[in-house]
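I'd like to ask you about the structure that follows.
Heads up, one of the protein chains got dropped from this complex, but the rest are sitting where they should.
Naming follows writing order (A and B), and every chain is counted from residue 1.
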Amino acid sequence: MKKRLLATLLCAAMAVTTLAGCGSDNSGASGNTADSGQTAQQSTDTGNGGQAAANASTEANLVFAWWGNQTRQERTEAAIDLYSQQNPGVTFDAQPAAWDDYWSKLATSAAGNSLPDLIQMDYSYLEQYVASGLLADLTPYVDNGTLDVSNVPKSLLEAGSVDGKLYAIAAGVNAPSLLYNKTLMTELGIEVPDNMTIAQFEDICKQVYEKKGIKTDLPYGASDNYLPYLARANDVTALFNKDEKKMNMSDSTPLVDYFQVYQDGAEQGWVIGTDIHAELQNNSVEQSPLVFYSSEASQAWCAFFWSNQMEAMQKVADEKGIEIGITTWPSKDPKKSNFLKPSQFFSVSRDAGANEEAAVKVVDFLTNSVDANNILLGERGVPASSVVADAISPLVSETTQEVTRFINDVVSPNCSAISPAIPDGANEVYDESNKLVDKVLNKEIDAKTAAQNLFDKGNEIMASK
Amino acid sequence: MGKKKQTLHHILNTESAAGVICTLPFTIGFLLFMIVPMGISLYYSFCDYNILTPPVFSGLKNFQKMIHEEVFWTSVKVTFKFAFISVPLRLVFALIVALLLFRSTKMTGIYRAMYYLPSMIGGSVAVAILWKRLFALDGVVNKIFMAFGMKEPISWLGNTKTAIWTLIILAVWQFGSSMLIFLSALKQIPVSLYEAAEIDGANKWQQFWKVTLPLLTSTIFFNLVMQMINGFLAFTQSQIITQGKPADSTLFYTVYMYQQSFQFGNTGYGAALAWVMLAIIALITWLLFATKKLWVYEGGF
Partner (left out) sequence: MHKKRKIGNIIYHVLVLAFGLVMIYPLVWMVMSSFKETTTIFTTATKLIPDKFVLSNYSTGWKGFAKTSFAVFFKNSLFISIAATIGTVLSSAIVAYGFSRCRFKGRGLLFAAMLATMMLPAQVLMIPQYLWYQKLGWVNTYFPLIVPYWFAIQGFFVYLMKNFIDGIPRELDEAAKIDGCSYYTIFTRVIFPLVKPAMITGLIFSFMWRWDDYLGPLLYVNSTNMYPSSLALKMFADPSSSSDYGAMFAMATISILPAMIIFFTLQRYLVEGISTSGLKG
């Protein structure tokens, strides 16, 4: 037990060094790594320090909105309760919602200038909210010490910044993860290497299909994830050029790779088709063909997810006696494609007004307090603060520890900076791309045509913005 | 003084005053809660607007955009197909079942509940999931068809020709509200009319055609108008089950509108879509009302 604890601590300690490695500039983060060797004890002090500072604050009732499931509601509520205990006078109105509803409601309250004080933000909405001036600039609070980001890797701070100003603090770290049926692969004697190229990946897909008739679940209805991932390998880090209102490329070539995978799968027969997907709840862990199938034809050996979903997947897989493995998404250049992504952020809204400082203090608390994170337990992903990540690592489940190892040892040393947050119009382009994937899967068009169509339509959509 | 009071009382008791006063709740409600929001949304339809930033007037741009959007026309076609097939089917089912369940037996209460229950669960995520399971390749529907000799299971949800039918069947399955309305209308038909018909020697079948159906026409008309409006505004079925897939073959107009308004940041365009829909429904409703005289019996008994 003790040995494992030590091992995880070491891993987590490494995280700091390597997380920083994904930033475009490491110099800022290097100073922080020194502290990370010190253990939980010191980080508890950080928590107390935050508490002392917050004690001085006045009364405030903060509205805090987030999306997520039951576990998240429980833990977040317990954490903010703790904050209220430590800071009498600060109370919370919790406003949880389901993902879709969350964004409809947030947009509506933005129209009414009544955004919640504290907002759980997603990377895909960050740019639009900042561009519309809806989020408070957190930079001054970092400068005056209210918000302590000294333990947050620079790469994560950059992800939460737009035009050099900090608007959002990562709540947890995620990596693109290919979850696969380890039990099956052992049985077939196939090794699944990390950092696979597309050729290697397709070779495995073929083998599994030939030997067992079991198929491959390529990302479906999820062009927003895998399309930019593959485009990055072609040196297109941003798909959209907001200023010039067009797709950020001279022709459709960088998009072909993406559709080519689907075309190969459809031609060689190993891909799960549109008919199976039509029967599933899109992107739901519980209904992924990896664990939910009636025959080989609807079963998949792998599925494209995010690292924080592995735990849920393993839980469902246990029922079928399947052990889940985790590796990177295939790409012809894994180092260029791969990145670490804040699973979500905490932001303070423009409408917080007099509550702004009080809200920032809560963000500081959620980021730096070990006590708070002992409750949250990395449910939003590996905590952004390296000190906190270290402190809680002994407490989290074995699967989560494996995820942490994956992020630290596999992804971090071999990744590039995250692509810029997507502008208004991008979702419409991705929707178009999803429809084109359907056509490729049904062999109505080939990859080149699909890429060309997407390029044309994308330019049209961006021009209308 | 007393005389004046009497006149006021008298004025209040005229037919037109009574009409104005009785309908006053709606008039107030309309002015207070509807007219302003409707006005704002009409204004949005002439604007570039994405919710997050204030609207900017852009003239007829949104309406012109519609004409050139292929998806717009697809969604119009899908919606017309859905409404014109599901509504009559729903009404026919509702009427037949209402007639069957009008007779009073010990079981009637339970039967009615059975037929009404599906309408009760509405359009929750639970319905979406169970509907997909039902029509899955290994689902019950395919099993039944294969028991009757079908060789290969059909991918009902994955085929552009069949997917819309799963939604139509869902709509027909939830015929409960129309059924209840028919039931309460059936109850309103006086027994004496049937007695009279029986004395005249009419059998059950003739009674249905001569008494029941004519007296139900106004209720049928009511259900038809309401369900037509509902059919054109149908949203949940497509939104939670198919999201328009496959290949936009189940993309309801309102789902298209919702995507544009809330997911793609084209909220002004979405508002324009809504007002065009209002015009379409208004036209159809007007057509229905125009035919009303031809077939709806509106006299007393």
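What we mean here is this: contacts are C-beta pairs under 8 Å (C-beta built on N, C-alpha and C of every residue); 3 or more make two chains touch, one makes a residue touch a chain.
All figures in this text were calculated on a predicted structure; none of them were measured in a lab.
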Among A:320, A:335 or A:443, residue touching the chain not depicted: A:320
Residue of A:84, A:104, A:183 or A:464 touching the missing chain in the full complex: A:104
Contact footprint on subunit A, counting only the chain that is left out: 63, 67-74, 76-77, 93-99, 101, 104-105, 107-109, 111-112, 114, 116, 281-287, 291-292, 294, 308-309, 311-312, 315-316, 318-320, 379
For subunit B, the residues touching the chain missing from this view: 12-13, 15-23, 25-30, 32-34, 36-41, 44, 51, 100-101, 104-105, 107-109, 111-127, 129-131, 133-134, 138-140, 173, 177, 180-181, 183-185, 187-193, 196, 215, 218-219, 222, 225-226, 229, 233, 235, 254, 257-258, 261-262, 267, 270-271, 273-275, 277-278, 281-282, 285, 298, 300-301
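Quick note on the criterion: only the chains that are shown with their structure count from here on.
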Between subunit A and subunit B, centroid-to-centroid distance (C-alpha), Å: 41
Parts of subunit A lying in touch with subunit B, wherever the complex brings them together: 103-104, 107-108, 110-111, 128-129, 131-132, 134, 273-282, 294-295, 298, 424-425, 427-428, 431, 435, 438-439, 464-465
Residues of subunit B touching subunit A in the complex: 50-53, 65, 128-129, 132-133, 135-139, 155, 157-159, 163, 242-243, 245-248, 259, 262-266
